[in-house]
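Every protein chain but one is kept in place in this view of the complex.
The block that comes next holds subunit A.
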Amino acid sequence: MDTENMYEGNFGPNPDHHESSTAVPASSQKTQLSDAMEVEDNRSAEEDEEDEEDVMEDDFSMLMRAWTNERSAPDILEYEGATIENLMELVDFQLQKMKSQPALVANILKMDVDRVKYLVRSYLRTRLSKIEQHARHYVNEPTYSERLSQNELDYAKGFIGLEEKHVRKSFLDQLPPHLRTVDEVSGEGLEMVTKPDLDSAVFCRVRSTVGEFQFEASEDPIAMKRNNVFITRYSIICNLLEDGKVELL
């Protein structure tokens, strides 16, 4: 995609900046950005051979993939802390570099920085809205509370406190004491603490061949080859998503 090439192109011709500037972290992915461009060109030439080399992915495309996954998945996914930190440092570096450039080039660099900032903001906003929908569940379950960053966890707890305070003040404290709970299970198994619906339908594309995969217990396994697109229930492929073998569309 054009934006990714534009992003890589900024750093490709100036490798000396990486070593000299202390603001840029020593991430192996970035020092190989110029290599990444060439690797990608090689890959497109060899695609009919179904080669599956591990393409060096730069932070931006990783965040883009995490962002698309986050927007399509019903529950909250692992926080890409390292990617975001790297990207924010790159943004700072880029802003520094902008000051010494003529106006037109500075404009283009600024557009680039704005794209990155938009992506980061949208990623965080999606996660926050998911947290707000099912805050209690994410805080109580350890599998989910591990996927949140420390800031998000604090936000979730604050949100729960605010909501409970509001509900209590509005009407709950005027009910008799045994009706004041906010997290019990009712007689028919309905829970007051809402959970995300893990059976919602998602489109997914296979990134690396998985072979025969059992979709439903009663049906035959289906071969999942690279670049195949499936529509299925989220719960079936969520493990594959965690391993990075599929991505959501």
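Keep in mind that, in the parts below, a residue touches a chain if its C-beta (ideal position, glycine included) is under 8 Å from a C-beta of that chain, and two chains touch if they have at least 3 such contacts; residues count from 1.
The rule is simple: contacts and distances are computed from a predicted model.
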Considering the UniProt annotation of the chain absent from this complex, which name among "Septin", "DNA replication complex GINS protein PSF3", "Calcium and integrin-binding family member 3" or "Signal transduction response regulator, receiver domain" applies?
"DNA replication complex GINS protein PSF3"
Where the complex has a chain not shown, which of A:Ser122, A:Thr181 or A:Thr194 is the residue touching it?
A:Thr194
To test your reading of the contact rule: which positions on subunit A touch the chain that is missing from view?
186-188, 190-192, 194, 197
